[in-house]
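Only one protein chain is missing from this complex, and each of the others stays in its spot.
Then we have chain A:
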Amino acid sequence: MMAKDESLRGSSSDPNPNPNPCPICLSTVTQESYLDHCFHRFCYSCIIRWSNVSASKQLCAQSSLKCPLCKTQNFSIIHGYDGTSFQQHYFSKSVGNSEFFSEAHRYRLKCYYTEPGDLADKLHVSRYWKSRKYLQQNLFLPGWLRREIQALMQEEDVDIIMHHILGVIDSLRRDWLNKSRISSEMIQEELRMLVSEAVRPFLTGRTERFVKELELFLASGLSIDAFDKVYMKHLGWKVVDTSEEDDDDRHAEEEPLEHAPAVPYLYILDEDSDRN
């Protein structure tokens, strides 16, 4: 109590201690965040907490938040601005059971925390390149890409990125059709390089793995469902019915020890993990 009295007296003599505090905690703003319409500023953890409280009062999932200061409707929080890039948190996602993020998305995201092992051999990736199967268009690719990017970015609307990647792959394929003499190794390398380049701005640290997964999917020649089944069987995961289901009680049985992900995957799904 003594210490508190000290600090209170100390600051009351201070004429202007905190010129622009976070309106929620009244302390100096940490992890500066802005609402996307009114641009009012808050601590990231403060405004996330408030958006959760505010969402819990709504009967249906809310996709906007009234600014605590001016009541303007906002749709996302802009945060993590480092001079060149920023992150955007949409309110609809904080509910956790948002409609687009299905069980299948969860499983795909989880794969990125697991070693794929010798799946490349099982799916005959090298044969895919050698036998020049890449010259055929893969009709399942757009759907697979959309789900994959949605899972990785946890964003619903990823069509622009999907078409961007499809465009890169299609133009490569047209290129290869004309140049029959290039070795399959070079073609493989070219695809890896150009796709990496195209997705890196969006997937950053997950780029290399994404390209590997893309290769696996292309090489498998399977439909999305069949690919999922092979993949999960390979990892020893119980095949998840991709229809919506309550997943809470199933984690344990899904993950046999030898394939336990290095990082508990729920951690990254939980936007609120910084709550103390």
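As a working rule, a contact is a pair of C-beta atoms (placed from the backbone, for glycine too) under 8 Å apart; a residue touches a chain by one contact, two chains touch by 3 or more; residues count from 1.
We take it that contacts and distances are computed from a predicted model.
Q: Given the options "WD repeat-containing protein 92", "Protein TIFY 11f", "UBC core domain-containing protein" or "E2 ubiquitin-conjugating enzyme", which would UniProt use as the protein name of the unshown chain?
A: "E2 ubiquitin-conjugating enzyme"
Q: Please output the residues of chain A touching the missing chain, sorted low to high.
A: 4, 8, 11-12, 17, 21, 23-27, 46, 49-50, 53, 57, 66, 68-69, 71, 276
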